[in-house]
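What follows is a single structure, written as structure tokens, with notes after it.
One protein chain omitted, others in place.
Going by the order they are written in, the chains are A, B, C, D, E and F; count residues from 1 in each one.
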Amino acid sequence: MSDTIVQFLDDRAYYVASSSSSHGWVTPAGIIPVIIAGALFLWLLQALPAIGNGETLRFVWSWVPSLGVNVSFVIDGLSLMFGLLITGIGALVMLYSAKYLAGHKQQARFSLMLTSFMLAMLGVVMADNLLALFVFWELTTITSYLLIGFNHDSAKSRRSALQALLVTGIGGLALLAAAILIGNVAGTFELSEIRAMDNVLVQSALYLPILILVLLAAFTKSAQMPFHFWLPNAMAAPTPVSAYLHSATMVKAGIYLMARTHSSLSGTDIWLWTLTIAGAATMVFASVIALRQTDLKQALAYTTLMALGALTLLLANDGGYAITAAVTFLMVHSFYKAALFLVVGILDHQTGTRETTKLFGLGRAMPLTAAAAALAGLSMAGIPPFLGFMAKELSYAGSLEVGSSPVLVAGAFLAASALMFAIAGIVGFRPFFSKAGTPMQGIKEAKWPMLLGPVILALLGTFFGLFPAVLAAYLVNPTVAAILGVTGEAKTLQLWAGFNLPLVLSLLTFVIGYLIYAFATPLRAFLVRLGDRSPSFDRGWDKLLAGVLSGAKWQTRVIQTGQLRFYIMVTFITTLVALAGTMVMRPSVILPVDLSSIGVTDWLVFGLVLLGTVLTIVTQSRITAIVGLGTVGIGIALIFVLYSAPDVAITQLLVETLVVVLFATAALRLPALGAEPLKTRWFDAVVAGGMGVTVTLILLMVTTGPIDRSLTDFFEASSYPDAFGQNIVNVILVDFRALDTFGEIAVVLVAAIGIFALLRSKPGKDEA
Amino acid sequence: MEPLLSILIGILVAGSVYLMLARNLMRFLFGLILLSNAANLSIFVSGRMTPGAPPLVPDGMDVPPEVVANALPQALVLTAIVIGFGLFAFALILAVRAYRSLGTLNTDEMRVAEPKEQG
Amino acid sequence: MKSIILIAGSRLLVALFTVFAVYMLLRGHNQPGGGFIGGLLAAVGFVIYAIACGTEGARQALRFRPTDIAAVGLGMALFAGVMAAFFSDAFFTGQWLFINATPEDKGIPLSSVLIFDVGVFLVVFGSVLAIVFALEEEV
Amino acid sequence: MSWYLSLPLILPFTTAIICYLLRDRPVGAWISVIGSALGLVAAITLMALVLENGVVAGQMGTWPAPFGITLVADLLSAVMVLITAITALAVAIYALSDVDARHGQLGYHALFQVLIAGVTGAFLTGDLFNLYVWFEVMLIASFGLLILNGGKEQIDGGVKYVALNLVSTILFLTGIGLLYGQTGTLNFADLALKVDDVENKALLTVIAMMFMVAFSVKAAAFPLFFWLPAAYHTPSFSVSAVFAGLLTKVGVYALMRTFTLVFDHDVGYTHTILLWVACFTMVTGVLGAAAQSDFRKILSFHIISQIGYMILGLAIYTPLAIVGAVFYLVHHIIVKANLFLIAGISERLTGGSDVFKIGGLYRASPFLAVLFLIPAFSLAGFPPLSGFWAKYIIVKASLDEGLWVVAFISLAVGLMTIYSMTKIWAEAFWKDHPKGFEPTLSTLPGRRALLVPVVGLALLTMVIGLMPEPFVIFAERSAEQLLDPTEYITAVLGADAVPAAEITEVAP
Amino acid sequence: MTPETFLDGAILVSFVLIALSLAIAFLRLTLGPTLADRVVALDMMTTLIIAVCGAVAVQTAVTAFLDVAIVLALVGFLATVALARYAERRDPLDEAHADD
Amino acid sequence: MIEIVIGVLLLIGSFFALVAAIGIFRLPDVLMRMHASTKAGTLGSSLILIGAAVYFAEGVTTTRVVATIVFLMLTAPIAAHMLGRAAARNYKKGTKTTD
Partner (left out) sequence: MNMFILNIALAVIWAALWGSPTLLMLGSGYVLGFLTLWFAAPVFGLQDSYFLRSWRIVRLILFFLYELVMSSIRVAWDVMTPNDNSTPAILDMPLDVTSDFEILLVTNLISLTPGTLSLDVSDDRKTLTFHAMYADDPQAVIDDLKNGMERLVREVFE
């Protein structure tokens, strides 16, 4: 490891190196990601004709074949659409960021994380192997975490990052479980193979758990109620991140997952109703909250929630209209929402604020920004001839054909679209064109790298509104086919579909939407009052975390008490329960106990040890206890003497003597024993007695059974002839089992070293 | 003798557990000694007991002429005694050192590594 | 707490203990005894000396640091095991050399096993002394 | 053959002796590094041998099994020895900077090498009593390291550590005596055979429980883990790293060895209990971590939690589950040791270990940040790091057996692990230092020795994560060996020893 | 009565007497009252065990027990010295309470 | 015949052992008790050991027994002195002084 590397990677050093070029934006850190994203975009673009023709491309690299995990990618309509959005918007956002963060001392890290995210996200939508998909899924979670916390010195950022991580983390784990179950049911992790098996999942006994797990993953990632709350908080990230991750791409990973598994999991009531209810609830709830916001970014965040709800709601169905609508809406939303986020970022960057109450009439100062905002806003508002209009029409059409409750679904769409209309005005129109307040002075138009993104995105919404057939042919139709698993279901994208119910609903949308826009301020005040009284999921999450944390603390206080006595008690009780409990669960008989061979010396020894033990226990005097221990030691040595173990007896005596010596010497430095409070000792006595009885019973069972002496027979036979020693015990120690002895003397040596160190340690800083 | 010794071991275990559950670290150490002894005796008794016949090969013979005590458990016990001594010595000196450092032998009051106010 | 009687006695005891300890060590392969017992006995002798004359005197008498003696002992024991490698045997295979061996009598045995036991002796001796000295010198 | 098995033991002992005799000179630390490097070579050689020849057994003193002591390496043993050697080398290098001359004089390097020898011995031995001896070698060395040059905290933690470990040791010893009394043998392979002939199987189960309790203390399983959080945050960082990496794993290894090879007669009872133990261990450990704010205390409780995963693998007792346990074992040693090493660097840079009272590391060094994130996210089970595969296999094994609750618990515990790791990350790395000072890595004295092992271990984590296939295949083969002991028994006792019934025996 | 049976009887009687002695010594050990009393009792017990070793050696015709006796003679001394030193060093005024 | 000698030695030895034990039990203070244990105890054990030496009647064993007795007689008084000195301090402080 060379010092220069450390230095290079050291932030301060790096910052010094990079600050010289901090005024320009054409730095490696700024440009390389753009090049990568652009190249990937172009590469995907060239696959468009093939996919348009209904082909799919598949690449397989074997990764962990023994676990059935491959890195396999498939490019069909769905993944290509997502891939183009990811790389295309990615390239624009990265270009934008190159300027937005130019000179920021952590720009390089930012670029690295953002690029990593893009690649991970690309992996999610291209992966054919479910586990590979999971791997990329989790990578998006991690990179998202790091990006949300990019302003890491702010506690709010850190909290938001953690919240996002944990909520999507729950989903990630659910996805892992789902993947395993699906793999078990289908026998493969390859999604294309699973799709090819007709209804293999739906008919499986594990369908319900699989579905729940998959939806948990999708709902958390795509912020469906009740997991929505992390998304607005994620706006703590720099604006390019919000634009890219939290509106255009990552949050749609959940949508992608539902779309991807649509043909394998949908078609059941539970799929239909779960998605419908979650989608509708999210959509309506988010649109109401959106109106409450004064921060433009927050308002956009809630409309993103709304869009995600709408997409979920549409994916609940398997009708052609609904799915076509979903695909179209997904794309258009990505265009206009990314554009608007970037616009808000420009406003923030140039004016220093994102508050609707401060931003008015900037159209003159920032004409290009205003134009992009207006175009994107019109698309969002669903006004013809923008692509947003078509998406809305299809959505209404789709909602009218749902299997659940057309009135309810259409109603929800109506409410949401109207609010979307209003917010499009608030974000895309008012800051630039409203005369309701005085415009800020000295505001300049942003530089082109920042403008390029919103302008292109806004123009795309317009372009495809005018020429929907292009989009339909190359992307919408293949995507719908990929989702539904059958071709030809896609409905036509058209501006004029005749005077029908969807059109009526559209018109109604504009009227209501305008009213909301006009009365936005009083409405907001009312909603804020309402909101203060309503339960907040965000606060609920905090409470949940705090609850878990205080539960954890309580548990730790109860278990890890810091009291040695408690630890020992639990250890002994555990032992007692394990042994005595097993003796109850697995009873066995004690063979008859032979008491005839007990002689007078045996009783002598018994008495000696017993009395020594009792003396040690009852005395309040240290030295009496030590003497009592000595008695026990002598008694035990006597057992070894009487039962033919002279070596052991000698060793026991020597060791016991040393123990007494050490105790007596140590006692010179230690305080008197003192009495133990007897109140709690009865329980100790019960545990102790239980242990004693248990051990005795086990020993009786062992010793009344037969004994296999084959090892000893060998030692007796070989000791002298082969090992040249008459003391069999010693021969075992130094020859047959010399390794034991070697370890044993190592213990003795290390004990000495340890003790020496213990006593010679500096009576350090913290000692009295 | 095995049954009597089994009972004796039980008594040693009970006594040692009772001592180890005391607050005073010295009593814990007393209990430790007793428990070590009980464990050694368990091994010894598990190998069965033979009086008056140490496992020695008499001079001029290749193997013991008659039944001698089971040598293997004796070797194991011997090893265990010495190891136990090493461990005990360390524990005892640790107690001395703990008293010097912490000013108490009452384990309830030994709360430096895991202070009371912690979570 | 100096005791002239004990000091006088301990000087004699050190020698007696040491001789007896070595005796127990060497005969351990055939009679009760061996490295542990020998090492413990030798250590006990010096412990008595340390109690009588103080650890400073005992350390001087010992000349080497007790833990060094023990470490060398462990090295010897290890060497006794590794020796087998020179004779292409497994770790800790006993290597025997019988001096003056006749058909009836095996003669004087020299063996790696003895080296091992001496190692055990030294480890036990050194370690016990290190422990006792350290404790004696505490406070 | 037997020298290949002995060498991983001989080397650390030799190094320890030399280090101790030269303890007053600064070269001790370097001798420790050289010795560890040689140990690694020996471990790699052994691994190569086992990979080529299958289970390798050697008889110490050339006395035939089951009479003499057997050293035996199956794949599990070999990989544990290898990973021990890797950890040892990493920590020995780290110690060049982390351990000062004072510690060296008190015998740090010798104690460390003996610890490694003890751990290695425990992994290699094929004899129950010999296992006890190595446990004690390891234990006494850990005692010494734990209190080395210690202040109040270390002594206090040491008291609890010593007390509880001694209790477990004595239980283990008693269990050995009882098992010998019932079977008349100590050799694992022989035990595996003799246990089948034992008439009183109920009593055998009782004795098995004794071993379970004893090893569970060593492994820090619920509810016997108290000693670990009481002590692991107190010694020097290199010490706690090697403790965190290796010590509890020896307990897990012992559980895996005995409860596959010997005590497989009442799996429905013993392994069900292990299953409960595993779940409670995972949960209490991870909750304990959530309650902590000290860098090392958090990590300590996570050791417990992850021990739960390993025991879970053993408890489920299917081939895949054992694969998971083996994989987890290997992964966790690398990752956990590394995190403790990083904790040491963090303390040096920030001057504290309470994550709420330190900060600024991310700003200070993105390099260190990456080095932390790799093991931290690996520990949390994020793909594509080593921990992911470990977690995946365990979860899959539980789901395969329909153990929904167990799978749920392991996943939830994974989530809580993420929480703890991000707590460290957010507080120590992201947050600015509350006292305002800005740590710098590039001027830290001795940083090379501190960073080399961290980088090395992080790379290993990445390699396992990105190229898990050989490791999974390895774990599969070692699981096969564990569940069908024929190869093990044949290697130790010879082909004749295995009765026909045992050969055809199929793991449940 | 043959000499052999006399010897057997004598051994048995010796055992009984020594056992009795041990019991009495233990009583003193328990009663104290001073530390020195207890140590005297313990020392006495050590000496008695030496006697037991001698008797067992005769009973079993195994000389190995005499080795135990010799070791006991050696180390019993150490224990007594250590305890005596404890008794002497301990300041009775400082620790006059519960301890001894 | 030699059995009789051995038996008598054992009996006398154990008698003295008992005397010593009763002595340390009955005599009024610790110094008096030490008289009993030092003298009668040592003699008792020694006689029993001599009995064993006679029983085995071989050079090595006799050497060992003699060594044991010498050890005993060397150490027992030293131990008694150590203990007696400690006891005497309290003795002087407490009950009576002589000179």
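The rule is simple: a residue touches a chain if its C-beta (ideal position, glycine included) is under 8 Å from a C-beta of that chain, and two chains touch if they have at least 3 such contacts.
The shown structure was predicted, so the numbers you read here are calculated from the model rather than taken from an experiment.
Shown chains touched by the hidden one, complex as a whole: C, F. Summarising the interface, chain C meets the missing chain with residues 2-5, 7-9, 11-12, 14-15, 18-20, 22-23, 27, 49, 57, 60-61, 63, 108. Contacts to the hidden chain, counted on chain F, fall at residues 15-16, 19-20, 22-23, 26-29, 31-32, 34-36, 38-40, 42-44, 58-60, 63-64, 67, 73-74, 76-78, 80-81, 84-85, 88, 91-92, 96-99.
Assume only the chains that are shown with their structure count from here on.
Shared contact partners of chain A and chain F are C, E. Compare each chain's C-alpha centroid with the centroid of every protein C-alpha atom shown, and the nearest one belongs to D. When chain centres are set by their Cα atoms, the one at the greatest distance from chain C is A. Summarising the inter-chain layout, the chain whose CA centre lies farthest from the centre of chain F is A. Remark: chain B and chain D have CA centroids separated by 27 Å (rounded to whole angstrom).
Computed centre separation for the pair chain E/chain F is 10 angstrom, with centres defined by C-alpha atoms. Under the contact definition stated at the top, the residues of chain B that touch 2 or more other chains are 20, 25, 28, 38, 40, 42, 44-48, 51-54, 56, 72, 78-79, 82-83, 86-87, 89-90, 93-97, 101, 107, 110-111, 113-114, 118-119. Shown for chain A are the residues in touch with two or more other chains, namely 552-553, 556, 560, 562, 564, 568, 572, 603, 622, 642, 644, 646-647, 650-651, 654-655, 657-658, 661-662, 665-669, 673-674, 695, 699, 702-703, 707, 709, 711, 715, 725-727, 733, 735-741, 744-748, 750-756, 758-761, 766-767. In terms of inter-chain touching, the protein chains here follow a pattern that is not a line, ring, star or complete graph.
Listed by chain label, the pairs that touch are A-B, A-C, A-D, A-E, B-C, B-D, B-E, C-D, C-E, C-F, E-F. In the complex of the two chains, the chain C residues touching chain E come out as 1, 6, 13, 17, 20, 24, 31-33, 37, 41, 44, 47-48, 51. Taken in their complex, chain F has these residues touching chain C: 67, 71, 74-75, 78, 81-82, 85.
Chain contact summary for the complex, chain A toward chain D: residues 1, 3, 5-7, 9-14, 63-67, 109, 131, 134-135, 138-139, 141-142, 145, 149, 152-153, 155, 158, 161-162, 165-166, 169-170, 173-174, 176-177, 180-181, 183-184, 209, 548-549, 551-553, 555-556, 559-560, 562, 564, 567-568, 570-572, 574-575, 578-579, 582-583, 585-588, 695, 698-699, 701-703, 705-711, 714-715, 718, 735-740, 743-744, 746-747, 750-751, 753-754, 756-758, 760-762, 764-767.
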